[in-house]
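Heads up, one of the protein chains got dropped from this complex, but the rest are sitting where they should.
What follows is chain A.
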Amino acid sequence: MIPQRTATSSTLTLYVNDTAHTVTADHRTTLLDVLREHLDLTGTKKGCDHGQCGACTVLVEGRRANSCLLLAVAHDGAHLTTVEGLGDEGRPHPLQEAFHERDAFQCGYCTPGQIVSGVGMLCEAAEGHPSHVTPREVLERATGAPAELDRDEIRERMSGNICRCGAYPYIVRALEDVRHEVTRADGPARASGGGREVPA
């Protein structure tokens, strides 16, 4: 693939779930639209396209982000994890299985975003990041130890992902089920070791 850049488009490489994809994208194209429309990775959903719902959540270098707010052209070389990269039907990620077991969804449209956000959130907590509801005493200690996730901590940390079907109580339980199991974002760590080149 010959790298190209014109006034309105660029050729770039994205490492998505361990696989390198080289695409030529319009400079206006979001990461979300590259995933859905160029790479046919439709697990990542578009709920609002404006950063208001979390349906498009992916991990960028291991951190959760709303992919509808990121321009693809600014992410050449980035490592992404999408819901497809966490697991598949034969080998689901523990959080995917917990969502299934807990019936933590109905229509399923917010679900990939919830799950990816949940994985990112558990990693943030494992790294000791506080949240808006973390008690002052804990903040003042600032030990950097993993954050304790009670239900309100989970609720607060998951409030960027809207579920209109109202599955929140079960989403919280699914996260409780795996909160000690997930301590790092699977995917980007492996991908950084060098992925296969697959031109799109």
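Keep in mind that, in the parts below, a residue touches a chain if its C-beta (ideal position, glycine included) is under 8 Å from a C-beta of that chain, and two chains touch if they have at least 3 such contacts; residues count from 1.
Heads up, the rule we're going with is that contacts and distances are computed from a predicted model.
Participant: Please identify the absent chain by the protein name in its UniProt record; candidates are "Electron transport complex subunit D", "Tat (Twin-arginine translocation) pathway signal sequence", "Putative membrane protein" or "Xanthine dehydrogenase family protein molybdopterin-binding subunit".
Facilitator: The record names the chain that does not appear here as "Xanthine dehydrogenase family protein molybdopterin-binding subunit".
Participant: Based on the whole complex, identify which of A:Leu14, A:Val119 or A:Val172 touches the chain you can't see.
Facilitator: Counting the whole complex, the residue in contact with the absent chain is A:Val172.
Participant: Return the single residue from A:Arg28, A:Arg63 or A:His180 that touches the missing chain.
Facilitator: Final answer for the missing-chain contact: A:Arg28.
Participant: Using the document's definition of touch, tell me which of A:Asp88, A:Glu127, A:Glu148 or A:Glu181 contacts the absent chain.
Facilitator: The single option touching the absent chain is A:Asp88.
Participant: Which parts of chain A face the unshown chain closely enough to count as touching?
Facilitator: So the residues of chain A touching the unseen chain are 26, 28-29, 33, 36-37, 40-50, 52-53, 55, 82-84, 86-89, 92, 96-97, 99-101, 103, 105-112, 115, 133, 151-152, 154-156, 158-172.
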